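Quick one: the structure is below, and I'll ask about it shortly.
Complex shown without one protein chain; remaining protein chains in place.
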Amino acid sequence: MTARKLIIAAIGLALVALPFVYRQPYHLHVLVLILIWSFAYTSWSVMGRFGLVSLGHGGFMGVGAYVTALLWNHLGVSPWIGIPLALLAAGLLAIVVGYPCFRFRIIGHYFALVTLALSGIVLQVITATRDFTGGSLGYTPERTKGSVLAAVQFVDKETWYLIALLVWALGLLVWYRVDGSMLRHAMEAISEDEDAAAAAGINVTAEKLKITVLSAMMTAFAGALYGQYQMFISPDTVSGISVSLQMVFAAVVGGIYVALGPTVGAVITILLAEALRIGFGTAAVGWDNLIYGVLLVCFIVLLPQGILGSLLARSGTAK
Amino acid sequence: MNFAIFEVFDVYLLEAVVNGILLGGVLALMALGLNLIFGVIDVVWICYAELIMIGMYGLYYAYAVFGLPMWLAAPMCIALVAVLGLLLHYIVIRPLLDAAPINQLLATGGVLFFLQSFATVAFGIDFRNLGIRLPVLAIGDMHFSYARLLAFLAAVAGMVTIYLFMTRTYIGTAIRAIAQDRQIMVLMGVDSRRLYLVTSALGGALAGLAACLLVLQYDVHPFVGLSFGPITFMIVVLGGLGNFIGGFVASFVFAEIISLGGLYSDLEWGYVLAFAFFILMMFARPQGLLTRRS
Partner (left out) sequence: MLLVKGLVKRFGGFAAVNNVSFEVARGEILGLIGPNGSGKSTIFNVLSGTYRPTAGSIVFDGHEIAGLAPHQIINRGIGRTFQIPRPFRRLSLFDNVALAGYYGQGRHSRAKAQASAERALAVVGLPIDPKAKVGGLGAAGLKKLELAKALATEPKLLLADESLGGLDEHEMSRAAEMLRRIRDEMGITIIWVEHIMGVLMRVVDRVIVLDHGEKIAEGSPGAVANNPKVIEVYLGTEVPALHKLAAASHAEGAPS
């Protein structure tokens, strides 16, 4: 046990120390992307692991990114206030969609399709309000000169790396906190038998809403962070069905029943996309997703527990 | 003066209502295909709209690039998507028949990615169209495009064909019975493998027909599926997954909302309205959503 703690501490230290010794901007950029998306995928799996397969998380991510950027550009609200407001908005949206779903027992296929519609709604609203959001052409938060803490804008990759690392670690912490809580037991019970769970005194609707709101707000945070880092957001990159599916897939590829599964998924999918992009150059447009799609189908058919999940199950150390 | 304004307003309203009905026909066709697949095989093809997209490219290439006549190109396109439906079932769904429903859903989502990027790689990201401009039909002050009218009529013809197939043939009757009660399959001694293949091909053929009709009206590009995929899913959910009649009714309700909503602002807001309506209905009439919940 102590050996394990030591290893974790060592890895943590190494991750924190990395940008102080290694500053290749492109590599740091890829690492930041991996960390932000890992956090987003972890956010999804916080609820996805209980059979609540949401295809609406692209919508929550879009809300996080756009609300933050819109407040900054139009009202001059600092992201320090804008991001919490964006999270609140995503939480409210999660309640509006989640409450009827859970109250009226919309589960499985139905839940997936209803949330899929949510992705579509957010995408469509962003496109339709193009006077404010720039529509499908995308949107850029107004730049400050240099790095400004109050605007959460930083020029150097090192700072972003550390921020993303912190947020990613927070995501894992939330995952572990949920894992060790009664809420996890309740959600496992609910995912198996809602009636029996209710007979054990569980308020099924409320518990499902809790985990959904938590997951939605985390995802919105990932969206806001992504927008602040890239300084450019578009409906295609932070909202819509493709993004939702991308989140589900990466989480599934890595394994949703283990804490680091979504992270492994992010590493694999992003490295794959980057490698293809570099390997093929501009000719790669589409090829990365083509291979991605084939891999996903193969994974789901052959390794339903995901890579990390299957490895752990095989070595017998799965929880 | 006021009077005249009202008259103009009414004509536009009527035009929008009729256009809504025309749109509803194509939506109903797509909903029927999805419902058929769900009702019989118990899976949702998330990539349904992408199959249609491939079909649209198929017709574009056959007609506009290779110059085949429409009477040959359209059936070829329908056959192409029907074969795709078969392949989808054979390669992706069949190995997953006993897996968790969510895995089936995700696998077809993987196919969505695959088809989108396949189209990007193979056809590029340019918008393409058939290059035929059908005339506009004027009735009084109202204007309707022939393309829409044609699409509506073809959609109705397609649905009537399916209806006849379902009521007049043995396998059609089996499909209907199973869509209503999946337990029956064992009792009827139906060969489920064959039935699934027939259904998949049929679902594909419906997507192919929808593709032919949509490419008459809209440009095709690799991501075109995203613009009508979500609306199709909302329709089948609201109508009740696997419920043919429900899907049919919901198609026209949605089409009218889009068309009338588009009347007062632009079409995108019609979509936004339709989405809002969907969420509202989930609060108001969840029973509509629950008809086939296991």
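Note that the chains are named A and B in the order they appear, and that numbering of residues resets to 1 at the start of each chain.
To be clear about the criterion, a contact is a pair of C-beta atoms (placed from the backbone, for glycine too) under 8 Å apart; a residue touches a chain by one contact, two chains touch by 3 or more.
Remember, it's a predicted structure, so these values are computed and weren't measured experimentally.
**Student:** Which displayed chains does the hidden chain touch?
**Tutor:** A
**Student:** From the list A:V30, A:A198 or A:L272, pick the residue that touches the absent chain.
**Tutor:** Result: among the candidates, A:A198 touches the missing chain.
**Student:** Just to verify: which one of A:V21, A:A150, A:M182 or A:L302 makes contact with the chain not shown?
**Tutor:** A:M182
**Student:** Which residues does chain A use to touch the chain missing from this display?
**Tutor:** 182, 185-186, 188-189, 191-193, 195-204
In this text, only the chains that are shown with their structure count from here on.
**Student:** Roughly how many whole angstrom separate the Cα centroids of chain A and chain B?
**Tutor:** So the centre of chain A lies 31 Å away from the centre of chain B.
**Student:** What residues of chain A sit close enough to touch chain B in their complex?
**Tutor:** For chain A paired with chain B, touching residues are 51, 53, 55, 96-97, 100-101, 103-110, 112-114, 116-117, 119-121, 123-125, 127-128, 240-242, 245, 248-249, 252, 285-290, 292-294, 296-297, 300-301, 304.
**Student:** Spell out the residues on chain B that touch chain A in their complex, using ranges where they run on.
**Tutor:** Interface residues on the chain B side: 38, 44, 46, 92, 95-96, 99-103, 105-107, 109-121, 125, 222, 226, 229-231, 233-234, 236-237, 241, 266, 268-269, 271-272, 275-276, 278-279, 282-283, 286, 289-290, 293-294.
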